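The structure is given below, and queries will be raised subsequently.
With one protein chain held back, the other chains of the complex are shown just where they sit.
Up next, chain A:
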Amino acid sequence: MIHFEQVSKIYPGGQKALSEVNFRLQQGEMAFLTGHSGAGKSTLLKLITVIERASAGKVSINGHDIAKLGKKHVPYLRRNIGMIFQNHHLLMDKSVFDNVALPLVIEGFSHGEIRKRVAGALDMVGLYGKERHLPVMLSGGEQQRVGIARAIVNKPPLLLADEPTGNLDPKLSMDILRLFETFHDSGTSVLIATHDLGLIARMKYRTLTLRQGKMLGGDEIYSADTQGQI
């Protein structure tokens, strides 16, 4: 699904965010991406969603080389990736329904279909019946779940999450991770960037660790036996 080969990213100004990163995320796999703040987690996710482009090396998604992807095709790639952010990036002046419906509106679904799918997505994240609410009327955990509903509403084959539990207490964080597990169970590939090591220690998934822009272990690391490396 995702394949990084010798990928480096140097920001304008000389800051080296990633150096020669290799890793592969299999289709239908769920994995964690960990590392200290500034280790390059966000940069790695931005390379997958083409918010940034690699300075060197090759990023491919489903066999497509991202570097060869024209600016025009970037939106179509992003429609296949559900993105979840720490600060959830919701439109605060729009209702929950409008926020979740946005990807479907962009893709041109009919009104009835949008209604059905939004209701389904909100049901999945436990917010059924809150369509008319504005995001400010919801708690932090609920806002995060609106962001998740928006990410999964068009059933993308790949989910990326950048610190999805950053502002939440441990119980809410666990709920969110359980939610990701259900998406994984239905066949979606999931990559979650987090520095919450206590959280991932309790789960059985592969952990990719970044330190100062380098991937520790890379392809060889599987399952939970390398969590303690940081």
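Definition applied: a residue touches a chain if its C-beta (ideal position, glycine included) is under 8 Å from a C-beta of that chain, and two chains touch if they have at least 3 such contacts; residues count from 1.
Convention: contacts and distances are computed from a predicted model.
Chemist: If you had to name the missing chain as UniProt does, which of "Lipid-transfer protein", "Cell division protein FtsX", "NADH-quinone oxidoreductase subunit D" or "Spermidine/putrescine transport system permease protein PotC" would it be?
Modeler: Of the names offered in "Lipid-transfer protein", "Cell division protein FtsX", "NADH-quinone oxidoreductase subunit D" or "Spermidine/putrescine transport system permease protein PotC", the one UniProt assigns to the missing chain is "Cell division protein FtsX".
Chemist: Among A:Pro75, A:Gly129 or A:Pro170, which one is in touch with the chain left out?
Modeler: Looking across A:Pro75, A:Gly129 or A:Pro170, the contact with the absent chain belongs to A:Pro75.
Chemist: On chain A, where is the contact patch with the chain that was removed from view?
Modeler: Missing-chain contacts on chain A: residues 1, 27-28, 49, 51, 61-62, 64, 69, 72-73, 75-81, 83, 89-91, 102-103, 106-110, 150, 154-155, 157-158, 186-189.
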